[in-house]
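First comes the structure, then the notes that go with it.
A single protein chain has been omitted from the complex, and every remaining protein chain is retained in its original position.
Right after this comes subunit A.
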């Protein structure tokens, strides 16, 4: 059990409590799991917009003459393809091909980068990066305490934002960012997100985060903006088919198993950590694969539930929730690769077997690039 005395609060803690957030311990942070209803927050984000406190996520700067070379060595994706104002999703792997973390890289200038890291992994990531950085002329600095992070996601996100932003966002491309003011506060405005919807993530100074959130909420409410918690964040990301560290990826589930080879550039110049193991696993075939599924019913197959084939266990559910849009339970599982394409998989729920239907993510038509 976590020690409450070590639990951290985001700059939106008071804001979240004042707005009815039900606070839970998540990765050592006191975070809102929901405000009113997970299902309603999910639906409102798909229909209008949701505002998420994601300030628990970590940030690190990577700067120095060899910053690009260093990142290309520690990350699987090709950082040399980036220009200023570009964001890139990548994995950071161990030599074994297992994943240290999945993260976003922001190129702020030549050899000046910002990384966005999973809350639970910040200390581990920074230690890993700093240890590997010893071989390069580069400095890695944990700047997590300097930033709050707000995700504004949904079809109304840009119409809400445009009334508050000092910069023209109409031409801001997907996975691009710009620095400017929102409601008078300096922000890094990034066209990224984790819901499958159009939207942005706003990096803002810790001291301005609460005032920015209030301004966004006030401006957005008439357009249907709601506060959304971790519960909706998880159901939205699973509906979108996005991997989450500790579920679809971890130190043993790598890009080959998790269908994330699109984040691995085997062709980029030079070596990178994990390359040999990933190449070998890809050519030999992995022992296990991640599959996504629908249950056809409303009963959730929660993480840890057995996946069975002809009565024998062949895998384990790694994510499971209720899709408010499909009105049925959805999930993902790590299964033996030999049965990953079987149409006869089932979940075992309290001793009863329910067939599942494998589905290619996303679970519904989504277009965050629209």
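Definition applied: contacts are C-beta pairs under 8 Å (C-beta built on N, C-alpha and C of every residue); 3 or more make two chains touch, one makes a residue touch a chain; residues count from 1.
Here is the rule we go by: contacts and distances are computed from a predicted model.
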item: Missing subunit (named according to UniProt) among the choices "ABC transporter permease", "Pyruvate dehydrogenase E1 component subunit alpha", "[Fe-S]-binding protein" or "Glycine cleavage system H protein"; value: "Glycine cleavage system H protein"
item: Touch with the omitted chain, as defined above, among A:17, A:39 or A:325; value: A:39
item: Residue among A:221, A:302 or A:358 touching the omitted chain; value: A:302
item: Option touching the unshown chain, where A:52, A:106, A:185 or A:322 are the choices; value: A:322
item: Missing-partner contacts on subunit A, residue numbers; value: 33-34, 37-40, 231, 235, 297-300, 302, 321-322, 329, 350
